[in-house]
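The complex appears here without one of its protein chains, the remainder shown in place.
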Amino acid sequence: MSEPLLELRDLQKHYPTRHGLLRRAGAPVKAVDGISLSVQHGEVLGLVGESGCGKSTTGKTILKLTEPTGGSIRFMGEDITRWSRQRMLPLRRQMQIIFQDPNGSLNPRHSIGSILSAPFEIHGIARGAELAERVAALLRMVGLPPEAAQRHPHEFSGGQRQRIGIARALALRPRLIVADEPVSALDVSIQAQIINLLQRLRAELGLTYVFISHNLGVISQICDRVAVMYRGRVVELAPREALFFDARHPYTRMLLAAVPQPVPDAPRRTVSTEAWTAGESALLREVAPGHFVADHDSPG
Amino acid sequence: MTATVAVNFGAGRRLARRFAGHRLALFGAVVVVLLCAAALFAPLIAPHDPVELDTSLRFMAPFQSATHPLGTDEIGRDTLSRLLYGGRVSLTVGLVAMLTTVLTGASIGVLAGYLGGWVDALLMRFVDTMLCFPQVFLLLVIAAFIPPTLLSMSLIIGLTSWMEVSRIVRSEVLHLREQDFILAARALGASSGRIMFRELLPNAAAPILVAATLKVASAVLMESYISYLGYGVQPPLASWGNMLTNAQGYFDTVPWLAVLPGVLITLTVMGFNFLGDGLRDALDPRLTLNR
Amino acid sequence: MSLLADAVARAAPAQAAGAPVLRVEGLGVRIRTGRHALRALDDVGFSLRRAETLGLVGESGSGKTLTALALMRLVETSAIEIDRGQVALDGVDLLGLPERAMEDLRGRRISMIFQEPMTALNPVISIGRQIEEPLRRHLGTGRRAARDAAVALLDQVGIRDAARIARCHPHELSGGMRQRVTIAIAIACRPDVLVADEPTTALDVTVQAQILGLLRDLQAEMGMAMLLITHDLGVVAETAHRVAVMYAGRVVETAPVGALFRRPRHPYTRGLLRSIPRIARERPAALAEIPGTVPGLLALPEGCAFAARCELATAHCVAERPALERIGPEQAVACWRHQHV
Amino acid sequence: QQNTDRIILGMTQEPVQFNPLLYVNSGTENVPEACMFDALWDIDDTGTFIPNLAAAVPSGENGGISSGGLIWKIALKPGVKWSDGHAFTAHDVEFTYQTIMNPGVAVRSRGGFDLIKTFKVVDDLNIEIELSRAFVPFLWAWQNMHIVPKHLLAGEANINTAPFNTRPVGTGPFMLRSRTAGSHTIYERNPNYHRGPSKVRQFIHKVVPDQLVLYGQARTGEVDYMALAGVPNDRWDEAGKIADRDMLILNSPNVQFIYFNCGKPMFADPKVRRALYIACEMQKSIDDVYFGTYQRTLSYLSPAHWAYNAALVDETPNPELASRLLDEAGWTMGPDNVRMKNGEKLHFTMSTTAGNPSRQATEALFQQNWKRIGVEMEIRNMPASVVWGEYTTRSQFDTLLVAWDPTVGLDPDYTARAHSKQIPVQTGVGSNYTQYANPEVDRLLELGVTQTATADRKATYAKVQEILLQEVPFAPQGATRQAHLKKKPLQGVKPNSYVTDITWNVQDWGWA
Partner (left out) sequence: MLRFIATRLLQSIPLVIGVSLIGFALMHLAPGGPLAVYTLNPSINAQDIERIRIIFGLDQPIHIQYVKWATGMLRGDWGNTFFGGRPVLDVILERVPATMLLMGSALAVAIVLGLAIGILGAVKRHSIFDYLATSGALFALSFPTFWFGLMAIYVFAVRLRWLPSGGMFELGEEDNIIDLLRHLVLPTAVLGLVITASWSRYARSAFLEVLQQDYMRTARAKGLRFHQRLLRHAFPNAVKPLIALLGVELPFLFSGALVAETIFGWPGMGRLFVDALSMKEYPILMGMIVFTALFVIVGNLLADVAIAAIDPRVRLA
């Protein structure tokens, strides 16, 4: 196997907390607490898990949009953990992120046109008429009319904004895209279009995705391997099929059991309140080839 | 900035359209342009030489005589001509000082706010240093070293009054820089310069534009003050500010001497204010206009 | 308990067949952008009975959020205008109500969960206080009691360590946590009508199930009616009693949830159902999509807005816009060719 | 209801300190001086010296001054007490003299005192002074110098910073009660005043920094007496007509001049200076800029002065003659209507304190007058601390517009300003900033200070004035005047053109 595109080793991100008028420091929030993963070229790694378990933080940390507090990140064979912002700049062309919050990640003062032309400008890829053409192409790609270029973010619906965020991340055709809930605000038909698009691009250009989603149907459609996170740690990591049909960790099983079915009168989901205790170490045990599970002490 | 194309991308035309749709902004633009034109073409319009005096005709009231439509001042100079010529000084000072203030203040504010750390500490301590000296002191001392020309005086005024702008801009940037769209720009590989000037500044535009308006007024008045202290325009050259100052003694007996230049300053400031408002509305797509 | 509530909730529509709590009729919204005005909502109508959930689904940008905001009377700015229609809450026309009276209703009798929880929360106010606010405003709850209630609400929406989170500020929360905070705010006063705009998009499925359960409990207890806007057809199938489908600013189909899933009558609805990704050992090379793109609101065609993408479209579809036609009890569709679907 | 217990005097400035030896500002620090201190003798409104701390004003007749004018014998008034009860003696006078000559004390001027060869205290009440040369204005020097108490100051290591400067004790009619910086100073009657207690219990010096506002307060009655800077020039008519108020017009010894820097080649030729002078519309400048409130004068003295040469004729304005003179001097009209000589334009600057609208107007008028005869003048005003600094004292200016007093009290002696040995850039002494040098004038000035007979002196100074008007190192414009406004019932105020302050006889002020 060749060297992975991305390799995380014991990645940690702890947020300091401050409370009260004097802003005294409290115990840090361990948003990401020792994650080790690797992503191969052209692979789609799904990242699922409980809300607030640190998926977005992991995503942002991979791209060094927040500085990790521990561990290391290797990207394209280089350890970028300590790289300065300045040094990261050229590398940005190779790694992009689709933000979970489409609203906050679009500058409200800029038109969609200027938001979408930014990547081209920054990396000196296109200018003038070509730039306009490229922007129009991006818009078309995500199912928005070219006139959208002249409007501002607040004039769009949630899903439309999300598509603008996707278009922006795709603009540079980066090696790696961290897609944080890229399709959550889209209706299923457009969601299907976008997912097909992502898959097509992957096939054509060899893109690699870290795909964060709560929609397990989508995960199952697009991912090769899936990592399940729980409280800042990966509890299970497995190839798609193994994960969906041979889940080992109780949390994973619980998740799978809770997927809503688009069938009326289907039995109501029941959320198990069974508890288990996570093991102390972040170590994963390989239970089958490529199938890792964290230590746990569970009733099941 | 390197890529104005992007600014113009749709936004340019749209900005212009939004702006043109803003009646008040249009009004502001017209006022400013008219005043500037009047000052520029003063030699063609002015009925008299602005320094020509005839003490026997002093204190002529406005609208009394065809030769002196706006009357005469305390030594019989034609008020209209002085207002026209004075506009050259006052508008230059107002505009140049305002631009200097805003550019310096906004740049320093955004640099300090975004880069943070020691850059912030250094710049803000510099701001503090500047604030430690009352503006009059700075003005006088600097003016004493630099020969007072119109331009240098405007620059001096501008360079001694940007501190509040920088602090305000910094305070805005401090929370803006934590927002996702800044992260997004960083993720795209945007340089700090681009982030500061393309992403952050437009979001801090509102207070900057307010400051710009206020600075026009204060610069015009400040000019008269340094002239009063002997470092600015020398008599008998007119500026709106020094016309006001000279009229101080006659505020109750010959009020129009102060009112006329005061009204022109007000008009200028209003013009700039509405221009600024229009620009802000145009820059801020969320503020939709009322018709 | 949960099971009992469940049974009650599912039976609710039949029981309270009387006057709907909320009736929306012929709602229209116009948006001015620059020189143009576009019709963002046209003749939107539906009704909600006590303890009933109406699922509102539809294409992205079709006007679901706008509908929600319009009936809360939260859209009106100088650019956006509700120019026709009626929104009646228990027979009271909300659109004609003075603002002060409306303020008394919002958050108390009708409240809303916003689609984008990130920007919907005030960045400088602690989570706890933001939840306390409606309680203190409408129920006159005391400071301490409100604080406890806020923590309890956070707990209810599945937030671990609720007491600590209550002291946090929005930027310290993950997307899903913020979404749950907005839910807590919306249900704080146990409103009669809850307008939930994609309330669970950012939640993992277990929390989602928990939240939907909570909402159902509320319905059962209080008879709360819910307008549930969502893209997750699984959630719709599970939660909604009836469904309205929107396309390009109009309601194109309404039906009881079972009927809709069993036999969609509008080609767009059918397309939607086909596009759902499913968990299966074998996955399709590509998901089914509806070909073509949505027309811009500025350039809406004369006829049916969906015609250009519809495999069944005829010249008639292109020429004339179909009105919502009643095709059964509780069921209506706006399609000339609905028999062929 | 008028409070007759006190008098409120309004001024636009306030004293910065109370020690008469460290006096800085004329006009304001005269008030504490007059209220709290006494000189050996004063000069009254008729120009006669009247004894104060001295028993009599020394003169040739009473034997106080020796025949050669070198020995001065001064007897002091007996029984005078400092306001703290100490007796006033000749040692205080001696101490005052010694302090003036003390190099460590920032005494403004030693004018006259530096001529003292020996100072002898004969006994507690008698002093004998020997001068190194005869100096008639010596009387003026003492009139201007207030005596300070030895018993309080002798022990001070540094008189410049002594607490006395803020808590003064004098022999004067009032004692300091309180001072509120920037607002007012209250003086309380000295019950033991040696010339009899003053008529009011309190004398209050109030500071109203803005002249117009002060004028307003004089009108509303918030001040009883409006002194410095007086009624604004354009309001004299109005002020004169206010019921219940008297407007007093004070001739000050100040004369406003154009100073020509004779050291600059352009102004070396007296013809040029004269031409420039007579081209000016001097009377008009007074009438229209100063609203006629100044008095036209042709010399460095005000026309009211006893030594003023009434025979001088006013030649201004005469542009034709001015042009002719310039032609004669070789300044011929150049192409752009500016005169040239040897390829140089007749172009120079005029400076004065910035921010004085009347002076600016005067400058503008002269500028226009000169423009008509082909002279280009550029106004370059500066702050006081600059224009009166080295710019003036090192004779760096082209021309100045200044209003200055005569040099020694009201004596017509003008040595310091017009004698060629008094050019500071050349000799390091004097205040002849125009660098004017004329042997004849030198001779006359040296003669004038030795002449004891008034008629002789008058003739000498008349000649000086005549020469100066021909050669114009400084072109006189007008003698400045101030209008004060007082409440009618306020009595005892006596304008005195021989002193710079109105409060010289403050002990006599009182309510009718």
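The first chain written gets the first letter, and so on, giving A, B, C and D; residue counts start at 1 in each chain.
In this text, contacts are C-beta pairs under 8 Å (C-beta built on N, C-alpha and C of every residue); 3 or more make two chains touch, one makes a residue touch a chain.
Because the structure is predicted, anything quoted here is derived from the model rather than measured.
Checked against the full complex, the candidates B:T72, B:S224 or B:S239 give a single residue touching the omitted chain, namely B:S224.
The chain that is not drawn here is touched, among residues C:R108, C:R190 or C:R321, by C:R108. The chain omitted from view is touched by exactly one of B:F41, B:F63 or B:F251, namely B:F251. Among D:I116, D:A162, D:V200 or D:L485, only D:A162 touches the chain left out of the display.
Listed by residue number, the positions of chain D touching the unshown chain are 6, 8, 16-17, 19, 22, 24-26, 103-106, 108-111, 144, 158, 160-162, 165-166, 180-184, 186, 204, 206-210, 212-213, 216-217, 219-220, 222, 382-393, 404-409, 416, 422, 424, 427-431. As for the chain not pictured, it touches chain B at residues 116-117, 120-121, 124-125, 127-129, 131-134, 136-137, 140-141, 144-145, 163-164, 167-168, 170-172, 174-175, 178, 206-207, 209-211, 213-214, 217-218, 220-221, 224-225, 241, 244-245, 248, 251-252, 258, 262, 265-266, 268-270, 273, 280, 284, 286-287, 290. Annotation for chain C: contacts to the undisplayed chain at residues 69, 72, 74, 100, 103-108, 111-112, 114, 116, 119-125, 133-134, 137-138, 169, 171-172, 182, 185-186.
Here is the rule we use: only the chains that are shown with their structure count from here on.
By C-beta contact pairs, the most connected chain pair is A-C.
Once CA atoms are averaged chain by chain and compared with the all-protein CA average, the nearest chain turns out to be B. Note on chain placement: the centre of chain A and the centre of chain B lie 48 Å apart, centres being C-alpha means. Averaging C-alpha coordinates per chain places the centre of chain A 88 Å away from that of chain D. Note on chain placement: the centre of chain A and the centre of chain C lie 26 Å apart, centres being C-alpha means.
Across the assembly, chain D contributes no residue that touches 2 or more other chains.
For chain A, residues that reach two or more other chains under the stated contact definition are 101, 104, 155. For chain C in complex with chain A, the residues that touch the partner chain are 6, 33, 57-66, 115-116, 118-119, 159-160, 167-168, 172-177, 179-180, 198, 201-210, 213, 231-238, 257-258, 260-262, 271-273, 275-281, 283-284, 286-290, 293-294, 296, 298-299. On chain A, the positions that touch chain C within their shared complex are 15, 17, 19, 29, 48-52, 54-57, 100-104, 140, 143-145, 147-148, 151, 155-160, 162-163, 181, 184-193, 195-196, 199-200, 214-218, 220-221, 241, 244-245, 254-256, 258-266, 268-271.
The residues of chain D lying in touch with chain B in their complex are 212, 232, 234-235, 284, 287-289, 353-355, 357, 360-361, 363-365, 367-368, 378-383, 386-387.
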